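Of the protein chains in this complex, all but one are displayed in their positions.
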Amino acid sequence: MLVVMQEGAEESQIQKVIDRLVAMGFIVHRSSGVMHTVLGGVGPVGDVDPAEFEVMEGVKECHRIVSPYKLASRSFKPGGTVVKIRDVEIGGERVVMMAGPCSVESRDQIEQIAAAVARDGARVIRGGAFKPRSSPYSFQGLGEEGLRMLREAADRNGLLVVSEVMDQTQIPVLAEYADILQVGARNMQNFNLLRELGQVRKPILLKRGISATVEELLLSAEYILSGGNYEVILCERGIRTFENSTRNTMDISAIPVVKSLSHLPIVADPSHGTGRRDKVLPMARAAVAAGADGLLVEVHQDPDHALSDGAQSLRLQQFTELMEQLRIIAKAVGRSV
Amino acid sequence: MLVVMQEGAEESQIQKVIDRLVAMGFIVHRSSGVMHTVLGGVGPVGDVDPAEFEVMEGVKECHRIVSPYKLASRSFKPGGTVVKIRDVEIGGERVVMMAGPCSVESRDQIEQIAAAVARDGARVIRGGAFKPRSSPYSFQGLGEEGLRMLREAADRNGLLVVSEVMDQTQIPVLAEYADILQVGARNMQNFNLLRELGQVRKPILLKRGISATVEELLLSAEYILSGGNYEVILCERGIRTFENSTRNTMDISAIPVVKSLSHLPIVADPSHGTGRRDKVLPMARAAVAAGADGLLVEVHQDPDHALSDGAQSLRLQQFTELMEQLRIIAKAVGRSV
Amino acid sequence: MLVVMQEGAEESQIQKVIDRLVAMGFIVHRSSGVMHTVLGGVGPVGDVDPAEFEVMEGVKECHRIVSPYKLASRSFKPGGTVVKIRDVEIGGERVVMMAGPCSVESRDQIEQIAAAVARDGARVIRGGAFKPRSSPYSFQGLGEEGLRMLREAADRNGLLVVSEVMDQTQIPVLAEYADILQVGARNMQNFNLLRELGQVRKPILLKRGISATVEELLLSAEYILSGGNYEVILCERGIRTFENSTRNTMDISAIPVVKSLSHLPIVADPSHGTGRRDKVLPMARAAVAAGADGLLVEVHQDPDHALSDGAQSLRLQQFTELMEQLRIIAKAVGRSV
Partner (left out) sequence: MLVVMQEGAEESQIQKVIDRLVAMGFIVHRSSGVMHTVLGGVGPVGDVDPAEFEVMEGVKECHRIVSPYKLASRSFKPGGTVVKIRDVEIGGERVVMMAGPCSVESRDQIEQIAAAVARDGARVIRGGAFKPRSSPYSFQGLGEEGLRMLREAADRNGLLVVSEVMDQTQIPVLAEYADILQVGARNMQNFNLLRELGQVRKPILLKRGISATVEELLLSAEYILSGGNYEVILCERGIRTFENSTRNTMDISAIPVVKSLSHLPIVADPSHGTGRRDKVLPMARAAVAAGADGLLVEVHQDPDHALSDGAQSLRLQQFTELMEQLRIIAKAVGRSV
């Protein structure tokens, strides 16, 4: 904790800050400059809010110098984490493609899509069974029956399964059918859910909230890691900005930023990141070019009649085309698809 | 649904859009201008995503003309909703003050604060028992024991209780102790929770998410209303923007905007809206001047030693001062405090 | 400048940072904690970009501890600046109302408005003669002829004149007719213009850009102050956010924030801040309740036929109503209107 005092701060004000730092367990180092006195507090970890000091009299500003996350930081595991599930490695040399429909709709649908994306080189099938929808009047998913269909289609086609867990009560059923449990953007700070997922023995795919900073994403990962589950995959899927020509603004730069700050693998979801099918290919290519460890892409055999998110789902032949482009791009960053 | 075709859209493209609208249950009205053909679809309610049409060939843009919310809209109840709990009316002539600490910390603490804020004219005491914290290493609340302390302090001082419910499993315990169940900003789109709260017979205080539009806030209210619980109080508490001299940017204009769009009462939380004690008074005054039906304010008898959110908690005598200022301002908008 | 080294930074990396700080003229103070080495550089003013150090090897983060502005900071003039023009004091006890049309359209129009707002208690008339418009096909203003009409109407009604200067070539003509020269939001970082305005002997009303932080606003004020013109009035008029129910999001909290950081007076423009007439009154009240030193409000005798910004202009009787409300609210903050 670095506390910078205002010019002309009184000695009694400085002393109060020192006393408070000491009371919190910090060892304080005082440094007096020409204009400002700076107090450096070295000490207890944890989440001391800098605003606690900024509202004290005579204080100009306060900075936290220890990252609020530890287990998620790059320095904890400089070589990087590879999440290995059977023969699939996320965070390794190969860019891992996860593809499938927004919602599982029927046995036929999911089988058709699974076969197609497996043939093109995807390693994981995605599909929602419990759908969080912003309107109470929309399709809410097939539930466990949908998960069963998803699992069977995956097994027939040699794929892994990723599917979303909406709250902690759903963990058991998801853990039964899925290989990777996805936490949606709206749940990124559902701390009760995160805490429970720390106890689970399955990898977690944690999506960035639309208004979450990268630091907050890593702090949410820390919740899971601190519970003992070290297999966390991060996912960039667009943030909310003033620009409205796309549904969200995909923050491609978050990919290299995460790579510097953390050892965890990061994938990108260009479908939610753009909301429109015609923007998915360019953004998928951009994510891989920027260093993403994988992609999560919505694909549907008949998007015009999809029960949810049809507008952002690729047609099957668009996915084929995407894979061809990615095979070239991956080489530029020393990888394969 | 209004679909605007591109200049020079082909007849076959127009026909495809018409066919799709009809298949969805819309009655279509076609209007051909000099440059653009416009298709107006009148029909089924529900949440059809305009992007579904925008990705079709020949389409320029698409607008939803029916609000995605109905029960929450002003036209559903033009006179406005007053949530009445015993003798307290939220949305009525009087601006309702809800005050108390971030977290219940001890019997002494909560009693001291309750007595003070009741004396100054508050009608509701706030206090958290289950704390969602962004760091896994922070204080997580006293749980049910805290709720019991809060209830007792409220009863001794003639106050109502508002407290936060973090997920659906906590509804029963909250419903036992609190008069108003609060949904925090991070849970504004926890649709499972919202759906369950629609079944509850207690008023709900629904906080706006930090990246939620007013429309999304109203859509979340719709979830609760559509379950049969009509007693929803909205709360503005700051949105995330690029400005970082305050923790969030309090969107005071959301107050008059909600008043035009919805019949539901709206209160403001200047403590979370600013994150800093020294900015709470000006923003509390601004919210009442803009027409807020009440305020939710953090007050602590000893903020320097608060276990959470001390930096944004008012001291007791600051709350007294605030009440005096608000008594004047309320008159300017034809109300009392 | 505070440079925080990464955990485990090598001695050679630390030395490089020290060498660079010294080369830049800083006196360096080294402080070694358990985990981090912190280097405090005390020294030359000016605008050293912290990123210069953040890209060096072994550096974790870097903070500037001297504000990049000096003349604009509160500590430069703790008592606050009052800009006095004849008998009008901006920044004094009285909240100063500046009102008038977006554009000067005709002699009749401006006379009618000037008479009305003067009668209600406004002290300054506003009106544009050179209009920066986002479309090349829109009305561009009456030019000098408009300024002459504005001056005459002001003089007949005992008002001061504020009008916008779009670039440095217009300074002489504006200085001839106006008492206060306004810099529009889009020009807030037109540094050539700001530098020239530092040479002018007229007060400047500097509007915050829609994506400018408060710090950047103060840095732009510094440009003018550093040229020798100490009469700068700041103006909050809305920032760009994701919310689109109002044209911009008026950042009311910027008012108390500026009051803490700077000695300069600050006014608010609820017309541009909201873009809609029906939101102007609530936001005008909110701004005064939050401590604004004045308001800049668009008023038109016939907004339905205004040549620009009609949608956000108050009708004359709305302005009368606003003044009555503000007379009450001003008392709550120890002021008058």
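Which chain is which? They are A, B and C, in the order written, and residues in each are numbered from 1.
Definition applied: a contact is a pair of C-beta atoms (placed from the backbone, for glycine too) under 8 Å apart; a residue touches a chain by one contact, two chains touch by 3 or more.
Remember, it's a predicted structure, so these values are computed and weren't measured experimentally.
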item: Residue in contact with the excluded chain [from A:Gln140, A:Thr213 or A:Gln318]; value: A:Thr213
item: Full-complex contact with the absent chain, from A:Ala9, A:Met283, A:Val297 or A:Ala311; value: A:Met283
item: Chain not shown: contacting residue from C:Gln13, C:Ser31 or C:Ser226; value: C:Ser226
item: From A:Gln15, A:Ser106, A:Gln199 or A:Ser253, residue that would touch the chain that is not displayed; value: A:Ser253
item: Chain not shown: contacting residue from C:Ser32, C:Gln112, C:Gln168 or C:Thr320; value: C:Gln168
item: Footprint left on chain A by the chain that the document does not show; value: 211, 213-215, 239, 241-246, 249-257, 260-261, 273-274, 278-279, 282-283, 285-291, 325-326, 328-329, 331-333
item: Contacts of chain B with the absent chain, listed as residue ranges; value: 2, 4, 6-8, 27, 29, 31, 33-36, 38, 40, 42, 60-61, 63, 65-66, 75, 240-242, 244
item: Residue numbers in chain C that touch the chain omitted from display; value: 20, 45-47, 49, 51-52, 54-55, 68, 132-138, 166-169, 186-187, 189-193, 195, 209-211, 216, 219-220, 222-223, 226-227, 240, 247, 275-278, 304, 309-312
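The rule is simple: only the chains that are shown with their structure count from here on.
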item: Rotation, 0 to 180 degrees and nearest 5, that superposes chain A on copy chain C via CA atoms; value: 180
item: Centroid spacing, where centroids are CA-atom means, of chain A and chain B in whole angstrom; value: 26
item: Set of chain A residues in contact with two or more other chains; value: 240
